[in-house]
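To keep things clear, I will list the structure first and then write my remarks on it.
In this view, the complex is presented without one of its protein chains, the others remaining in place.
A and B are the chain letters, set down in written order, and residue numbers restart from 1 in every chain.
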Amino acid sequence: MSALLEVKGLTKRFGGLTAVNDVSFDVHEKEILSVIGPNGAGKSTLFKLISSFLPSSSGEVLFKGQRISNLAPHIVARKGVVRTFQETTIFKSMSVRDNVIISHHLRSQASLAGYFLGTKTALADEEEFGRSADEIVEFLNLGEIRNELASNLPQGHLRALGIAIGLATNPSVLLMDEPFAGMNHDETMRTVELVRGVRDRGVTVLLVEHDMPAVMKISDRIVVINFGEKIAEGIPSEIQENEKVIEAYLGSEDDEIGM
Amino acid sequence: MMLKRNQIIGVGFFLFVIFVAVPWLIHVSGRWDFYYTLTSVALLSIASGGVWLTFYIGRINIGQGAFALTGGYVAAILVVKYDVSFWLTIPIAGLFCAAVAVIIGLPILRLRGVYFAMITLVLTEVARLTALALPITNGAKGISSIPLPGELSILGLTLIPDFSTVANVKLAFYYLAAVLMVLCFAGLYRLVNSRIGHLCRSLQQNEELASSIGVNTAYLRVIAFAISSFLGGVSGAIFMAISRSIYPASFPVKDSVDFMLNCFLGGLGYVFGPMLGTFMIYFGWDVLFTTGKYQLLIYSAILILLILTLPNGVLSLRIFNKRGTAK
Partner (left out) sequence: MEQIIANGLYLGAQYALIALGLTLIFALMNVLNFAHGQMYVIGGFVTYTVYAQLELPFVVALFASAITLAVVGALIEKFLFRPVIKKSVREESTMLLAAGIAFFLDAVILLVFGEKQRGVPKIVNGLFNYDNYTLVMPYDKILVGFLAILSITTFILYMQYSKTGRAMRALAQDKIAAQLMGVNVERYSMIGFALGAMLAGVVGGLLVSITGVNLGMGGPTSIKAFMMVMIGGAGVISGAIAGGFILGMMESVGLTVLAAYGDITYLAIFISLMIFLAFRPQGLMGKPWG
């Protein structure tokens, strides 16, 4: 298996605080890799570094061998590394379907002027986006509410919409920040299935999470960080038995373990 | 562009009103002064339409006065000092303003919310002070006695006659302004209802998410701001031609604020909002002229009452919403 995404010595300092410290790991094609760690470990920061929403202090991220760190977020997205948001971020005053349609932006063939003039390419784009959006919406079980205003959706559907938005960009790698946060057991299990489905479409998934049972269930491999440093890496069963990991999690509040 | 049947009827009726009914009514009633009022409304709504577009990408623009002033000066200088045909100066003024907007917009469009609003307000002052300071703009004296627009002809075919020879200059300017207004709003309507409008709304609602789905937000913002400023410049150029003069105080801060008010009052979610808003504000102000020294008091009181009762714009009223436009 070749590395699709390589994280090399990534470091982020906020003033005196080193939130991410010399973290390296590889993400292989079509796997689900989870980064876990207790609250404040630096997961979200790592996540933003990979998606280029934050500049790194040192180190780099390579995608298919090309450096993608410190580029503008939309350029990273264009290359195929797309993030979803931890805070259920969506386009609030658009319908579910419109949310997904607009997110096909990267697949546009026509130029802005083309859209204005309504050229053939533009019309073909619009048709293709509509069709693809309907497919994605169905895939994430949002079909019945496709015309609802996004701001009216309940939590669970919002998370699914977030994933739909990510999928619409046709990513190679989809980064998800805590897709299971705030969900009960059933919702979590349903979302686990969705994420698996996403991978089965050929998308590599890198997710950041602290819901341990979900992570154990879903991940092909796991990277554990604590205080900004990588302390372990391996398949779920290895991680479960790793001394350092148990220590890190026992050291924090009980509910974080979730087991 | 696919229009529904009642939309076609609506547009046809609107065109009939502004190009046939209004001139006829004015002719019958002899109220020639209305031409000036309506011409101003048309030009101001073009400038407001631009401001509206910046609102549409989620920026509060109180700087349109700066671009109207710039456009006016560019046209005036070209006509007076370089003997360029007025008709050519209209697009040049617009493009010049768009270019300035790109240069200024790159840094300042990173600002959001109140910050952007304040910096654009400051921009209006910058434009005024620049006009005062530069030698080419002739300082506080401004540029006056500008000739009327000449003839526009292509290959010997006269498209627009020399304005100094037409029987009724007021009517000529009215037609000019009305045609441009129709073009401007048709363009905006098309823009907003195409995928570009969809992209603009995505910026308005969440810039971070927009960039994470690959939208080049900075680029789109600059484009919208440039279009806005283009419209400001065009309207300023024509205003200059009508008043045949331009001064640093021709478009003061009050105008920039008014452009913003026009958009608000009409409703920020509706393409034709700025047109309606401009019409109401300008006419309201004119009608109140008879109240003498109470004009500003009554005007502002009505404005405040309107905001209190319709904080989301006049077009947010139910009757309009049924056949809502942009949304």
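Details
Definition applied: a residue touches a chain if its C-beta (ideal position, glycine included) is under 8 Å from a C-beta of that chain, and two chains touch if they have at least 3 such contacts.
Since we're looking at a predicted model, the values are computed, not measured.
Across the whole complex, the hidden chain's contacts among the shown chains comprise B. From the options B:25, B:136 or B:297, the residue with contact to the chain not on display is B:297. Here the missing chain is touched by one residue of B:22, B:99, B:132 or B:171, and it is B:132. Residues touching the missing chain, restricted to chain B, are 55, 60, 104, 107-108, 110-115, 117-119, 121-123, 125-126, 129-130, 132-133, 208, 253-254, 257, 260-261, 264-265, 268, 293-294, 296-297, 299-301, 303-304, 307-308, 311-312 (touch as defined at the top).
In this section, only the chains that are shown with their structure count from here on.
Residues of chain A touching chain B in their complex: 51, 53, 72-74, 77-78, 82-85, 89-94, 98, 101-103, 105-106, 108, 112, 115-116, 118, 122, 125-126, 165, 168-169.
The touching residues of chain B, counted against chain A in their complex, run 1, 190-191, 194-196, 198-199, 201-202, 205-206, 208-209, 211-218, 223.
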